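The other protein chains are all here in position, but one chain of the complex has been omitted.
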Amino acid sequence: MVHLIINGKVAQAEEGEMLLTVIRRQGIEIPALCHHEAVEPFGACRLCTVEITKEEWNGWKNHVTSCLYPVESNLIVNTHSPTVIELRKTLIDLLLARCPNSLKIRQLAEEYGITKTSYEEIPDADNCILCGLCTRICDQMGFDAISTVDRGHGKRVAPPFDEAPPDCVGCLACALNCPTNVIEFTDEGNYRTIWKKQFELITCAKCGKKTITKEFAEVLSESRNIPMSYFEICDECHRKELAQAMGGICSWSREAVS
Amino acid sequence: MKSRFVVTPNLCTGCRTCELACSFAHAIDGKLGKSRITVLNGGMKDLWIPVVCLQCDDPACVKSCLVDALRRNPETGAVELNQEKCVKCMACVAACPFGCSLFDEQHDMVVKCDLCGGDPVCAHFCPSEALSLKPITENQPHRQQMPTSAPSTVK
Partner (left out) sequence: MRVQTPQDLQNLRRQCLAEQEKFPKRVLVCCGPGCLANGAAKIVEEFRRLLKKKRIKDFSVKALKETGCHGLCQQGPLVVIEPRGIFYTKVKVKHVEEIIERSIRNDEIVTDLLYTDPKTNRTIESYADIDFYSRQHRIALRNLGKISQYSIRDYITRDGYQALAKALTIMTPDQVIEEVTTSGLRGRGGAGFSTGRKWATCRKAEEQPHYVICNGDEGDPGAFMDRAIMEGDPHSVLEGMIICAFAVGSQDGYIYVREEYPLAVQNLQLAVDQANEYGFLGENILGTNFSFNIKISRGGGAFVCGESSALMKSVAGQVGEPRAKYVRSVLKGLFDKPTVLNNVESFANVPVVISEGGKQFATVGTSKSTGTKAFSLVGKVCNTGLIEVPMGTTLREIIYDIGGGIHNDRPFKAVQTGGPSGGCLPESKLDLPVDFDTLTEAGSMMGSGGMIVLDDHTCVVDLAKYFLSFLVEESCGKCIPCREGLYQLHRLAVNISEGTATEEDLEKMEKLSEMIVIGSLCGLGKSGPNPFLSTIRYFRDEYLAHIRDKHCPAGVCRELIRYEVIPEKCDGCMACISTCVVEAITGKKGEPHIIDQDKCDKCGACYAVCNRDAIKVI
């Protein structure tokens, strides 16, 4: 058990926990755009930066990203110090120059009192904030279909050689977890298209509802030993099937009793 | 003294109070959550079956989750979904053979029954005890087969 002070109040933490987890447990909200519990912390957006100090540091302060900083005994943490606030404002201001049309960034900017960027807007920018969540989640799931390419200001997320990624199964985890909804996909008829790749959607054998892609189901079935037949019926029809099956037994036992 | 969640379909009147209770208990910011329990017709007049997660011994949902967001809670025996880890890929929704992993459109998240952490709200409100929380002794198993050779609905 580790004891530390966050915004003036004592907090308890387990050894090895990151500051951000403990801060959130205290009910304190700080933005952390590149953070997701499904993947390792990344430290790319820097928005979760907090000010830390210790009594024996004689007034010296450090600024660290709380998502990656392990808790320490007697650490004194300030999540909203003037420097931290100014840093967050600067980061959001810079993001606005890159993604002026992103609803999410504009909402964040409003929270911090910024309406327009004070910098030069990047020509031809999309709303990608390069948090890396899409690629990291794709890696975590074992597909590794997309990654970041190029370096510095030209950095972007792309499939290999900007072509349809061979390893993508169309699970949509990348698109659905993008903080600024940049990744496009379409579900039309029997098909799903994402990253210029087309996938066939499984159609429920009973009701015709579309569920996940065939490719995704096949990978799950093979690698996780789940019978492919499970994927052929949608969840709603599965529930109905279960009700029918149990109904059969109940009516049988009712007959047996009566 | 532990307890276990018991579903006795024969007692179900089809009132669906359980669905209401579950929705209310899982409301977020005033908006009702999707009920994790569904009452469906069993194929005959007046035959109602409460369909809810069976907390399987070998859960397909856990196997299907590639980010390890589904785990069994050792205390309650329930398979819980960690919302913060979930990436909404719908693998568990597609994989569960009983359809008990659901997508809540209102809140844009995948949900499943977690026995409310040990004190299920649906059992609390069920007027006919079709859903109940029965105490068991330490040696009694978490789940039990029906005295017939049919799939278990009693736990």
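So that you can tell them apart, the chains are marked A and B in the order they are listed, and the count of residues begins at 1 in each.
What we mean here is this: contacts are C-beta pairs under 8 Å (C-beta built on N, C-alpha and C of every residue); 3 or more make two chains touch, one makes a residue touch a chain.
Fair warning: this is a prediction, and the values are worked out from it, not measured in the lab.
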{"item": "Contact list for the unshown chain, restricted to visible chains", "value": "A"}
{"item": "Residue, one of A:Cys45, A:Val77 or A:Leu133, that touches the chain absent here", "value": "A:Cys45"}
{"item": "Residue in contact with the excluded chain [from A:Val2, A:Ile28 or A:Val64]", "value": "A:Val64"}
{"item": "Residue, one of A:Gln12, A:Ser73, A:Ser118 or A:Ser223, that touches the chain absent here", "value": "A:Ser118"}
{"item": "Missing-chain contacts mapped onto chain A", "value": "42-46, 49, 63-65, 68-70, 83, 86-87, 90-91, 94-95, 97-98, 118-120, 122, 129-130, 132, 147-148, 150-155"}
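Simple rule for what comes next: only the chains that are shown with their structure count from here on.
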{"item": "Length of the line joining the C-alpha centres of chain A and chain B, rounded to whole Å", "value": "26"}
{"item": "Sites on chain A touched by chain B in the complex", "value": "36-39, 137, 140-142, 171-173, 176-177, 202, 211-212, 216-217, 220, 224-226, 230-231, 233-251, 253-254"}
{"item": "Chain B residues touching chain A - in the complex, by the definition given at the top", "value": "9-10, 38, 40-44, 47, 49, 51, 60, 63-64, 66-67, 69, 82, 84-91, 93-103, 146, 148, 150-151, 153"}
